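First, the structure itself, so that you have it in front of you.
Missing here is one protein chain; the remaining ones are kept as they sit in the complex.
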Amino acid sequence: MPVGVQNYTTHFFVTGDPLIYGVDVSIILVSLAIVYVLTRYRKWGWLWREWLTTVDHKRIGIMYLIAALLMLFRGGVDGLLMRTQLAWPNMHFLEAEHYNQIFTTHGTIMILFMAMPFIFAMFNIAVPLQIGARDVAFPYLNAISFWLFFFGALLFNHSFVIGGSPDAGWTSYPPLADLPFNPGPGENYYLLGLQISGIGSIATGINFFVTILKMRAPGMTLMRMPLFCWSVLAACIIIIFAFPVLTVALALLLIDRIAGAHFFTMFDGGNPMMFVNMFWIWGHPEVYIVVLPAFGIFSEVVATFSRKRIFGYSSMVASMLAIAVISYFTWVHHFFTMGAGPGVNSFFAVATMIIAIPTGVKVFNWLMTMFQGRIRITTPMLWTLGFIPNFAIGGATGVMLSVAPADYQYHNSYFLIAHFHQVLIGGTVYGMLAGMYYWWPKMFGFKLDERLGKWAFWFFNIGFYVCFLPQYLVGFMGMTRRVYIYPPGLGWEIPNLISTIGAYLMGVGFILIVADVVYSIRYGERDLTGDPWDGRTLEWSLSSPPPHYNFARIPRVDSRDAWWEMKQRRQRGEPMEEPEPLRPIHMPKNSGVPFILCVAFFVAGFGFVFNWYVFSVIGLLTVAICLFHRSFDYDTDYYIPVEELEHHEAALGRT
Amino acid sequence: MEAVHGDLHTAAVRDVPLEHTTEDGQLRIFGFWIFIVSDLILFSTLFATFAVLRTHVAGGPGPAQLFDVGAFTAETLILLIFTVVYLPGVM
Amino acid sequence: MPNRSGRWLRWIGWLGGCLVVTGCSPEQIVVFHPAGPVAATEERLIWTSIALVSVVVVPVIALMFYIVARYRDRPNNNAPYRPKWSESKTLEIIWWGIPIVIIGILATFTVRDTFALTRPPEKVSSPLTVQVTSLDWKWLFQYPDHGVATVNYCEIPVGRPVQFILTSNAPMNSFWVPQLGGQEYTMPGMAMRLWLQADKPGVYTGRGANFSGRGYAHMTFRVVAVSDDEFNRWAAKVKQTAPPLTEDGYRKLVAQGISPELSFSSYPKGLFEDTIMMEGGMYMKHDMSILGHEKT
Partner (left out) sequence: MAHTSEGAARHAASGPPWMHIIGFVLSIVLTLAALWLVLGHAMRPAPLFFTIMVLAVLQIAVQLFFFMHITESYGPAWHVWMLALGVVLVVAIVAGSIWIMTFGGDVAY
């Protein structure tokens, strides 16, 4: 046993807080319950064969979705704890240290372990189906991406009960995050959790970039692609260009912390501002990574539920690509107040404003898509309609924030908090929930209940405004972010109280969404047609859920909204082409190696967190062995024979 | 291993190099290029860090003391020569 | 549904408005109650930007409610339905054009004021220099012209530009006095300049705006703006009555903890410059110029 163990056991488990004991108990109980259920119903084999080893993009998408919802729950509880503490002046619900940990984990989890997997869930579920492909370009890598994310998130979440949570903010600025000011494993958890899941994110970016550019069905030119695929393509471009910067920033900070380097330390010539600089070179594009796919989903939903083609398709494409590129030239607006000079501030202020132009154009295009359409207000459409005013206000405050001298007054105040929650919740979360409701029948074969869904929306949406509009005001009153306590008499009490009430309304909204899922599993309307919304794109041409090979015959595409056109042609009674004969389908084999590989990453990361390098060496050696194994594994694929295909298709009622 | 879209590539690929003749190969090569692009950014961030922190040695040794011209010249030349050592095998 | 949501929103707005009005007075909205030219410039810019973005935001929201009401899929809805209408050059030019114009105007103001705020607000009287050091978790102010120092409060003369020179001997923070003007980071090894000026006598609350650890929420300070005479009297009084700040006393200030307001009649020579240079700071050589008359 390493010597370190002895020293660490006393600090290993977080103690002394009833909340944490409660979590300890519930973690143990839930784990035992899961083990019991799996054993009782003999589901271990099923879990391993069908899920842990799968390389099927649809199942990986579902796992991402579950993880994202769980993390939304954890991040949401963090948010409610914070709002409870801030509800009234001089509250002593949480102490400073605990509050600092909670806002740190809230931010980190919401951005990296909720928003990212949520968009990846949508990537996986929809992209291959929309472009008429049988899987992504690299299914094995896709599984690795998921498990890297999963174990990165798991590692990060361990910090709550083992060793202590990070408490330097989700931005983790040194020197506060550096060793002298932040001993203990919390920051290491942050750095390694993000690093491990970040590798997965880069791989996902590459994977979907290649998939979209190389695996479209014949006839689907780029300009015939559904807009969601365009938004994914744009997001992937940003992932590929932005995430490596985060990798470097985290790695250098980790070297500072565990190997005694001085990149960002306050002492010995380090330059902490360089971390701030690098963090936001990644951080600003990251915002667009999570919001562009939401734009894509809104475009799909608006067109479908207005029964109309999307308006201004080419300017939608142009605006998304413009956003992808310009988002790279705006990062300084996160630290105008650093004083890098009027030249720098002017340049980045103007670049930030410019990005508002293509974004605004998209809003007009969505409105014009609805104009002279036939609008059906279903749950996905409701989230989309809720998004538009939200995003208009959030975008407007974004433009206000980009005015550098005005930003000197907003920076780090609650005005900023209200702004970015409005775009991240109003944009990303609304978008992902719209996508979840929209593609749910495609994933699971039944619809989520509309009535509960609408209740959930109204609670969430109203709660949202009640929560965040007062925060704009309290920002103008001088309240800064990350304060855990404030004195009475500044006029902050009433807006904060209203804000807390709003946060709880949003909590009710989330519970109703969960209730909707639980209710609909049992009673939800079954989708037998595969096209419950009268959709426009190719995924609706398949059964719900689609067979594991997706398309028995790869469709031939000759226009935008390919499935809609096919339906129109059928309606007009035009003769259908004779279907081609079925052929054997080439498929990737499931593999347990991605799972094992990422467990090894987890072990290595855990070793680095506690400076127990024995674990790190074992973990990294296992990683090497897994990579080596893959290099010499030639038994990775198989063919589905025609008879089996015919059998499957017949069972689905399709010939 | 990837799902192949029928025989998209029988006639057209006659003139492209060997490694592009399967769809699997095409995807891998393209993916590899995109990976190189992400690496480009990774290294440029390291270069940027170097450029900014270059003078912050806090009294420690600077580049002049750290780099051994003879050694890195030899290393570079060995690296470059390795790009052609496989040629006799191909010829 | 859209009508209902409109009603809901109005209702919430009304309720929120009532609560806010009863709960706080307008002068507590400090950003909109500037007490000096810098904050006034920033406030003007904020209102300009609000006006400009409203040109887009208000019509967008109104249009959305109108469109949803008009084109809902109801059995008797006889509004026109054109499922294939999806391109219009004219419309596209309009909504690429309008934001471009708005952004153009806003950008002009932004650039102008960004440069303006790096210069002293008024050139009529000679500026006062105050050296600010953020510590864990307190603020140290030094007056190089008077040789006095204070903790967690500072006095400044009304109507005279003040250049705050900011550094940190702790994790980065941000120096923010909303009623005098916007903030600037205090960073270890750096000396940043922030020009502020008070036009009205009064006590203005300042606070650290960048998270710096456990005691961060308590990092507030008072800025007391008084007439020139009163300021000089105050400085003289501190010089005579307050205890000196010794090397040892400074080390105690640097240690983590919260401090009450303190005054010191003197401080170790070159304390501020040494703090900046402590770890080979001043990353780029020409930054030295900021130290001005007190060359080290």
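Per-chain numbering from 1; labels A, B and C assigned in written order.
To be clear about the criterion, a contact is a pair of C-beta atoms (placed from the backbone, for glycine too) under 8 Å apart; a residue touches a chain by one contact, two chains touch by 3 or more.
If you're wondering where the values come from, they're calculated on a predicted model, not measured in any experiment.
Student: Given that one chain is not shown, which residue among C:Leu194, C:Ala209, C:Ala225 or C:Leu245 touches it?
Tutor: Considering all chains, including the one not shown, the answer is C:Leu194.
Student: Identify the residue among A:Asn207, A:Asn277, A:Thr359 or A:Thr397 that touches the chain left out of the display.
Tutor: Checking each option in A:Asn207, A:Asn277, A:Thr359 or A:Thr397, the one touching the absent chain turns out to be A:Asn277.
Student: In the whole complex, what residues of chain A lie against the chain that is missing from view?
Tutor: 213-214, 237, 240-241, 245, 271, 273-274, 277-278, 281, 325, 328-329, 331-332, 338-345
Student: So which bits of chain B touch the chain we can't see?
Tutor: Residue positions of chain B that touch the missing chain: 9, 12-13, 16-18, 20-21, 26, 29-30, 33-34, 36-37, 40-41, 44-45, 47-49, 51-52, 69, 73, 76-77, 80, 83-84, 87, 90-91.
Following the convention adopted for this analysis, only the chains that are shown with their structure count from here on.
Student: From the mean C-alpha coordinate of chain A to that of chain C, what's the distance rounded to whole Å?
Tutor: 32
Student: Return the distance between the CA-based centres of chain B and chain C, expressed in whole Å.
Tutor: 47
Student: Where in chain A do residues touch at least two different other chains?
Tutor: As it turns out, chain A has residues touching two or more other chains at 268-271.
Student: Check each residue of chain C and list the ones that touch at least two other chains.
Tutor: 279-280, 283
Student: Which of the residues in chain B come into contact with chain A in the complex?
Tutor: 1-6, 8, 26-27, 30-31, 34-35, 37-39, 41-42, 45-46, 48-49, 52-53, 56-58
Student: Enumerate the contact residues on chain A facing chain C in the complex.
Tutor: Chain A reaches chain C through residues 96-97, 100, 168-169, 173-176, 181, 266-273, 306-313, 315, 335, 337-339, 341-342, 345-346, 349-350, 353-354, 356-357, 360-361, 363-364, 367-377, 382, 385, 388-389, 392-393, 395-397, 399-400, 402-409, 411-413, 458, 461-462, 465-466, 469-470, 473, 475-478, 480-486, 490-495, 498.
Student: In their shared complex, at which residues does chain C touch chain A?
Tutor: Residues in contact with chain A: 1-2, 5, 8-9, 12, 16, 19-20, 22-25, 28-32, 39, 41-43, 45-46, 49-50, 52-54, 56-57, 60-61, 63-64, 67-68, 71-73, 77, 79-88, 91-92, 95-96, 99-100, 103, 106-107, 109-111, 113-115, 117-118, 170-172, 174, 176, 178, 181-185, 187-190, 192-194, 205, 207-217, 279-280, 283.
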